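Here the complex is missing a single protein chain, while all its other protein chains stay put.
Coming up: subunit A.
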């Protein structure tokens, strides 16, 4: 912080300035999530239009493996819960426990992405690539976009973790963890929609 000559800046002033900044960031992040939701809505609309356009290739029912996507759902929902616990520990001021739950969340996120990559590779090896049919283009893009979001979320949480170790819990790091948590829950909501619209509707007769 630059040296200030003349009247000194009180801690109160600094604190108020800090809080205003954090509030703006949180509102901005909510608005970003709203626009991201529109992005997913467009991808869902495209998928719903194309899901029957299999061009003689594999259909949803032939591809989707119930235990696998159930496991994915279970892992991601659990990670959202542990992420909530991390934010709760932040509010209580326990940095150690916070880092523990954050680590669990990151690991669960990695497991989710790992299973999804395995799923995609399996499908591709069966000949169900995204070039095969419009349905598969839609499937890989919708689910893949979610997966990409999850991967970015993991990178972000690692970055927030580093900052928490470096700077401890203070307004900036608290806001960053809070926003990362919002993002993570948002991805959970999107996944619940993917689970319903893509997987459950896919395996139903």
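Here is the rule we use: a contact is a pair of C-beta atoms (placed from the backbone, for glycine too) under 8 Å apart; a residue touches a chain by one contact, two chains touch by 3 or more; residues count from 1.
Note that contacts and distances are computed from a predicted model.
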item	value
Chain left out of the displayed complex - its UniProt protein name, from "HypC/HybG/HupF family hydrogenase formation chaperone", "AAA domain (Dynein-related subfamily)", "Quinol oxidase subunit 1" or "MoaD/ThiS family protein"	"Quinol oxidase subunit 1"
Among A:69, A:120 or A:135, the residue in touch with the chain that has been omitted	A:135
For subunit A, residues in touch with the removed chain	1-2, 4-7, 9, 13, 17, 20, 23-25, 27-28, 31-32, 34-36, 38-39, 42-43, 45-46, 49-50, 53-55, 130-135, 137-138, 140-141, 155-156, 159-160, 162-163, 167, 176
